[in-house]
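Here we show just some of the chains, and they stay where they sit in the whole.
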Amino acid sequence: MTWGVIVFPGSNCDRDCIHVLRAVAAQDVVEVWHADRQLDGVDALVLPGGFSYGDYLRSGAIAATAAIMPAVRAFAASGGPVLGICNGFQVLTETGILPGTLMRNAGLRFRCMPVFVRVESADTPFTAALPPGAVLRIPIAHGDGRYLADPSTVSSLEADGRVVFRYCDAVGRTTSGSNPNGSMAGIAGIANAAGNVVGLMPHPERAGEALLGSTDGLRLFESAVAWLHARRAVLQGTAR
Amino acid sequence: MTLAAPTDAATRAGLSARDYREVCARLGREPNLIEARMFGVMWSEHCGYKHSKKALRRLPSSSPRVLTGPGENAGVVAIGGGWALAFKMESHNHPSAVDPYNGAATGVGGIIRDVLAMGARPAALLDSLRFGPLDEPRARRLFGGVVAGIAGYGNAIGVPTVGGEVLVESCYRDNPLVNVACLGLVRADRVATSAAAGPGNAVLYAGARTGRDGIGGAAFASAELDEQREAADRASVQMGDPFTGKLLIEATLEALGTGAVLAEIGRAAAGLTCASSEMAARGGAGMHLDLDRVPLREAAMRPDEILLSESQERMLLVVRQADAARVAAIYHRWGLCAEVIGTVTAEPRLVVESRGRAVADLPPEALASAPAYDPEAEIPGEIEARWDLDGAPLPAVDPADALLRLLRHPDIASKRAVYEQYDHMVGLRTVVTPGADAAVLRVLEAPPLGVALAADGNARWCTADPRRGAALAVLEAAANLACAGAEAVAVTDCLNFGNPERPQVFWTFLETLDGIADACRALEVPVVGGNVSFYNEAEGFGGTRAVSPTPVVGMAGVVEDVARTAPPGFVRDGDLVVLVGEVGGTLGASLYARVVTGEVRGRPADPAFESSVRAIVLVRDVVRAGLVTSAHDVSDGGIAVALAEACIHGGRGAWVALPPQAAASLGEALYGEGPGRFVASVAPAQLDAFLALGHAREVPVQVLGTVGGDALRIATHEHSIPEIDMPLDVITAAYHSLEV
Amino acid sequence: MPTFRVTIMLKPGVLDAPGQAVEHGLRALAYEVEHVRMGKVVDLTVPESMRPRVVEMCERFLANPLVETWQIDERETAS
């Protein structure tokens, strides 16, 4: 499959995502420049972490105005898998493609460490291959990761199974101690209504190789690849 | 010719009478005000190394691996696989004292650009920090502000901060130290230079616009700091913009990739003046600059302001005229400024033009080579006085209580509260994250190759004996690397001292250099770059003291296979706890003595280079061979603290016996400090091989006990009642008590 | 050209972590404080033609309506 990784000015995990997709997941990858207007021939899209435009004003707010974003919106609307990681998640909320917003960590500090998240929904390309309830060990590295939305939004997210990842402890329990940033309901990642767009604060690309301590993050990308192959098979089937 | 008396111009430019006469002598005329200002910053201690230049020659700076030694933006050393590392440490002490956040942040930005200027992709940062006692509000504010500044810049720019140090001593109360090292990776055949060459070539300005930032900051960094000056110097703080810094990295690496860049330099200190004169001097060429073409942030900047501005995130490049537009286009695409502001000339003159007339016309060499002094050196009386206290009896303290006090001491306590605020993983290179003896980065481009990094310095040892203290710091860095299975290949150092014009200070400086040199020779590792920071002493703030001699040693080593390193913590119950090296060490200038007497007394251990290096090499080899399951060097707090840390890191206890006859006292056996000692753990089946190897290498290796249980128990004999019997959770809590 | 000062504050209900930190910081320095809220200001100088669109700039971009409120004040025009 061919993945597009968007490069915003100030993205700093773009090369990391490209490495994991290419060298570990054996995918084709194209860098998508923020100033481009088209997304040609990509099967899936990653909005990487970093500090786009320095995260000035609000994290992700200025990147949300980038020339490429209309194409991203269209790709998302067409059902293409989109993964927003950390700053990429913030960009997706700022564009309104995902609901809610990410506020300054409750502790006010930037936090870089491995955390555990529980897979709450298999209804996305990135979790379809993961057993619901699976506990993943994936690092976080953010200062603005406290998920916030109005209560009605959160309850509908919960009701519709759109909370995809929730912070938990090593055995999957959600405790106050397991929530690193004060996110509502311990939310670490969510999906859009169709499920094809997922945003999360943890960095799956940093958990892609045993040498770096965990391969749990790789499973998100592999899940999406399997999902894409399945979809392609179906489409070819219907085409025939 | 005239031996002019220092004019008003000279004093306004911050030139001493002596230096002003030297300027006139070199020029054969008096400089105009702008020229005088240019000399003022270039001949400041910070840029000019007037007091240190000659002494620095004492450091060994060559090895078969060295591609670029001291003198360039950063040293470059081959690491195999066709790759090389660029390595450099800088101080940002005075700016951080005045404005902890912006001072530390711009320190990070500056050192990253030095490494970038070698053509290397910045891959890791280390930060060595020194503060006054952390129970004092001002020290707390400085600590918090500096850490926030390093995080604020380093995290955003996407270079992981993988290690460092935090040490606390009262001498840093008014003089906090902020030293930052950057490591970059570059293909051995793609190393860049800052030597301007090729008459007619274009001088390209790239990056952020020039504003009135830190005018005269380089000189400011060398001026003794007191309250009045702090007020007066406010204009001198610089503000960094990591966002632009990140764009500058990507654009510059892309530009270098085209092969069109002939030379480049990344400068903030002394700005355009320093960059242009150093590039020209290093290339034996000249430069013609037109200030009207410099992209400005503010209208109506004076020529000297443009020349001395320390605005951040700027580079100066030399490219062929034919390539200028193509290279500029790369920077523009990244949203940065790029303007041709001049040309390289054959004749060694730096001619600066503004509004159509030449405002300065100077020999670059004269600017770039400040006079080298031979300051007087005289041994400070108090040093011998301290030595006389060696072996003097210490107040009796309950050993278990002492262990807790040591584990809580900021010098030893876990720095997790600091490095959790740093993105230490971005780049996917960090195989061993902060908290271990050395950080290990993989060289993604040449697996399974890796690079290990450590930074070390010890105020107590250097206060009591700068020569030994500096040597011990180098040995400790090498020991840290050995625990990661790494062979040391490069040292960069930051030398933080008081006023070098005082003979007692300069004596400690020379001793320190000799200590570093001795140890580097013993380890056969070159010093490829570094920095000197003098005048770290302050009047006011209720203190008048200079900092203790504070060398900070940054060391990089090669890891042949990143999968073969050893963790510091015990990993398996039933493994045997092994001591490499002798029990004992000394309590002279030890942290134990500091904690129980409140002062630094006695003399630190003899470096014993031969045996220490043998032990270091043995540990490196057993780690590489996978013979040990964990390895941790014995440092501050001696064997007892090393054992406690191995238990805490591994989350399991141990029961050990320390043969007391080996030491003068129980306190010395437990808390004595000395080089070339390690606490390792080994699977019983591997023990004989380990012992045999130790015997063959003439390194003492002895079994102290066994890993297991939920407490650390240290007895004097195998069967006696433990002198120390501490539950794991108690020592763990003490160790994790440090807050930022 | 007209200059507008846009003042952006968090909505009353929303946890203002930075504001709380400042509150603690001031108390640590032995100042008595009842309450602290933090916000942002954006000073905008725009061509006359943009005057009618400043509100839109706030809604669409400068503020996040989900958690922030804003206020626009015109400042005496710098000539």
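Lettered A, B and C in written order, each chain numbered from 1.
Everything below uses one rule, namely that a residue touches a chain if its C-beta (ideal position, glycine included) is under 8 Å from a C-beta of that chain, and two chains touch if they have at least 3 such contacts.
Computed from a predicted model, the values in this text were never measured in an experiment.
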Labelled copy-number formula for the complete complex in this structure file: A x1, B x1, C x2
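The definition used in the following text is that only the chains that are shown with their structure count from here on.
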Touch-based graph of the chains, sorted into line, ring, star, complete or other: line
Farthest chain (mean CA position) relative to chain B: C
Separation of chain A from chain C, taking each centre as the mean of its C-alpha atoms, in whole Å: 30
Centroid spacing, where centroids are CA-atom means, of chain B and chain C in whole angstrom: 41
Computed distance of Cα centres, chain B from chain A, in Å: 37
Footprint of chain A on chain B - complex, ascending: 151, 155-158, 241-243, 246-247, 334-335, 419-428, 430-431, 442, 444, 562-563
Interfacial residue positions of chain A with respect to chain C in the complex: 57-58, 61, 65, 94, 100-101, 103-108, 146, 148-150, 182
For the chain C and chain A complex, residues of the former touching the latter: 14-15, 17-18, 21, 40, 61-62, 64, 66-67
